[in-house]
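The complex appears here without one of its protein chains, the remainder shown in place.
Each chain carries a letter (A and B) given by its place in the written order, and its residues are counted from 1.
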Amino acid sequence: MANTWGYGAMTNSLGDIQNSKAIIIFGANPAVNHPVGFQHFLKAKERNNSQLIVIDPRFTKTAAKADFYARIRPGTDVPFMYGMLNIIFKNGWEDKKYIDDRVYGMDEIKKEAAKWTPEKVADVTGVSAEQLMQITKVYAKSTPGTLIWAMGLTQHSVGTSNTRLAPILQLSLGNMGVEGGGTNILRGHDNVQGATDMGCLADTLPGYYGLSSGSWKYFAKSWGVDYEWLAGRFKSKDWMSKKGFSLARWYAGVLGGKPGEDKIHNAGTNLKALFVMGNGITSIAQQAKVKEALDNLELIVLADPFVNEAAILTDKKDDIFLLPAATQFETSGTVVATNRTAQWRYQVVEPMYESKPDQDIMFEFAKRLGFYKEYTKAMLMRDNKTEFKWPEDATNEIARIIKTIGLTGWTADRLKKHTDNWHMFDEVSLRGSGPMKDEYYGLPWPCWTETHGGSTVLYDINRSVKEGGMGFRNRFGMEHNGTDLLAGKSSAPKGSSNPNGYPEINAKNIEAVLGITLTADEKAKIGKNWKVDTSNIIAEKCMKAGIAPYGNARARAIVWTFPDQIPMHREPLHSPRTDLVKKYPSFEKDKENHFRVDTKYGTLQSSKDWAKEFPINLVTARLVNLNGAGMENRASKYLAALTPEMFCDIHPDLANNHGIRNGGMMTIHSPEGTHITVKAKFSFSVSPDRIFIPFHFAGVFQGRDLKSHYPDGTAPYATGESANTVTNYGYDIITQIPETKGGLCRIEKA
Amino acid sequence: MTSTTQNALSTKIGRRSFLKMAAIAGAFGATSSFASENVTRPATAEEVKNPFPGSKEVKTICTACSVGCGITAEVQNGVWVRQEVAQDHPISLGGHCCKGADMIDMVRSEVRLKYPMVKEAGQWKRISWDTAYERISKKLNSLRETSGPDAVQFLGSAKMSSEQAYYFRKFAAFFGTNNTDHQARI
Partner (left out) sequence: MSSEMSRMKFYCDDDRCIECDGCSVACAEAHELPVGISRRKVVTLHEGIEGKEFSTSVACMHCTDAPCEQVCPVDCFYIREDGIVLHDKEVCIGCGYCLYACPFGAPQFPRDGAFGTKGAMDKCTMCAGGPLETNSVHERELYGQNRIAEGKVPVCASMCSTKALLVGDSENIATVYRARVASKGKGVQTAPFGWSKAYGQ
């Protein structure tokens, strides 16, 4: 998404869904995963007769409320969306003016879409041509329409193509930048948005600044440390600019070099220690490998309010440290909801038992590792303090530094005021009243200045920049193949001093684009460009002129740096349709050094007729009462009682073919050679060619009960086999998100 | 489900027994009126209105998912005694799914990790924070010397506050590696 128009976040808000006339959901199950958010979907149905369309391999609780439901084969969202585009273009339902003014490269999409006739789509996706046409018609005719997705769209080897084509579908209908429209990605954990924004990632610095030396220099300066000193902490400047191992495949960093394992590129060393804070790594794919990696580490540090089940999974006998971290209710700070809204999470109680909040643990380690002073210095810089106050000074440090996504306005005082006054905001528009007038709840970013009210609807040119309006971001240059990439005439946000497209603002072009003259003093203070302008002169001037600091450009349908410049259908690495694998193979070449590890695509896909041995599609997802690796919810007696044991949803016909009884045990075998034995639960929500298992359990590994590994009195109220023991190999070519939504398996009666 | 789990599930754990246990652990000294033995005294007017006299309400946010539902926590003498309804929250309007409705029990769960521990020769052993810090830092430092900072993998969390996540990334940077990530990638 970020590669289409600038930012990779939910564009509208949950409440705004009430404004939509149609809602199409791909690979998301908000009724289960975001139940309270789903209230707004239901209200859209009530208020607007909004048509709810659900595209999912399973008949979910969300599907039960849908007006249209299409049972799609896992991993075929790209053909489905091209099928919709095919019908849209054929009937001329696209928004031509919108595309002309605000999109680049739609012609290429049109060409590809022409190939995806409804009949062809039906063959590949399993959704009939009639149903595709019916759904497309309803969706194209009921604007504004909102498109929702979650992990069901990203967890594929072509997840990036999925998340590019969905925005393109919305662009074709002019559904972007309007109330009731947008691409609304529903995040999982409570602060995925915040933690991602904060660059708690292998490939970026906070605020998506990237790992180039320029970014590092900006941060070194902002942190008040010498760049050379910081670089000296790394193996070399070279390694400082290279992506690290990701959560998806860190285990490869331990196992690299062993026979049969993917090759690694990690500064000449394997991983030897693992330091985890609040991350249930039993919910990541390839549990057998994770276990092996854990067994081979020299040091494991796990800081969590509950026992991190990594400690249970491993047979390692020494040097596993469990540190009791406080829960989020025992400390305070900012949490960013899925729609970019910041809320202040006030501390409720003091940390219980001997637990300590995460920051205290990090600070103490920083002291003992000898970099505490440098590490915390930036908290003192804003007001020249001698002592910092957590978390307020950290909040303000972030506000001072992160310009890319517009966090300047997120000062601790403002965020607290919003939470204190949450009753003063409207549930649909999020507009405040009374003292909160002119602000949106939680100041959804970009919140350009300390008086800006936030932006609830991204890319909305019908609002002024001051009211949260903006065009698409100018992120991919000024032109490509001779075509201007800036937005067309008169497509600037309302009230702009510059009615047309314009580039991102820097010290050199600011006077020309805004039509202003800077004073000598301003010239001396201004930063090089809007992303590093800590003087805020650019942002302030832009607000006055009604200009978005990041420019006003076109969204792009072509990403010329990707292996697939436009999204292409590629069968999952483990596809039940061997015939289609030949037609739509995965990437021919394996990807070398993908987050420091070689990753297999085509070679693995074509190495075997997987479907012959493993004919059943394996679908994993969440349950309403548990989340993530499930540890903290399984530690609640009431939640554990709702699903006390691991199970598998299976269609009675499929079960009967294998002699499996309702409530009986069944074994699921994966192409990785792993297996789990779980209770069968008959359900019509899955068709007879696929099964569903939830991914929140741990504590049992391939039939082995690991209960004895828990320290006394810490075992959760429910344990079970982890679904990720049997999910298949396969990773997205760009993000390395694992392909857990499109694998294969073989089942038998246990 | 194993029989121990069933036992655990069926035991009746009231707030009173919970508080007793917490008091032993010494995490806080105060008690709530649940633990009060004085039941014969007629209720005061305030008690009829509020069974937890002197309690205060704290606004906070559910930690279970990204909807960001509001939570009103009722706190008496430093103890979270009741989860109240945040009916005026603009996203959740007081609503919760089962996870959110039970946030109070997550904090008070008896199976929380209560003190630092280390596994030695296959056995869990209770240690002090100081020992834990000392031993871990020593090992991290020596790995950094011998194998380089890239021998360590940091995994942060999408359950941290933004400030903590930011400081976690910063920690990896100051340690000298980009081997750091969180749950956005699952």
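Assume contacts are C-beta pairs under 8 Å (C-beta built on N, C-alpha and C of every residue); 3 or more make two chains touch, one makes a residue touch a chain.
As the structure is a computational prediction, the values presented were derived from the model and not from experiment.
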Practice task
Would you list the chains present here that the left-out chain is in contact with?
Solution key: A, B
Problem - Among A:8, A:35 or A:730, residue touching the chain not depicted - result: A:35
Practice task
Check the options B:82, B:119 or B:144 and report the residue that touches the missing chain.
Solution key: B:82
Fill in the blank from the handout: Answer key for A:18, A:376 or A:419 versus the chain not shown reads A:18
Completion exercise
Contacts from subunit B to the absent chain lie at residues 9-16, 33-34, 36, 38-39, 42-43, 47-51, 82-83, 85, 87, 92-98, 100-102, 104-105
Fill in the blank from the handout: Hidden partner sits against subunit A at residues 18, 31-32, 35-36, 38-39, 42-43, 45-49, 59, 61-65, 69, 427-428, 624-625, 637-639, 641-642, 683-686
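The rule is short, and it goes like this: only the chains that are shown with their structure count from here on.
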Completion exercise
So, in whole Å, the Cα centroid of subunit A is separated from that of subunit B by 25
Fill in the blank from the handout: So, in the complex, the side of subunit B touching subunit A is made of residues 1-2, 4-6, 8-9, 13, 22, 25, 27-28, 58-70, 73, 75, 78-80, 86, 88-93, 95-100, 102-103, 105-122, 124, 129, 132-137, 139-141, 143, 147-186
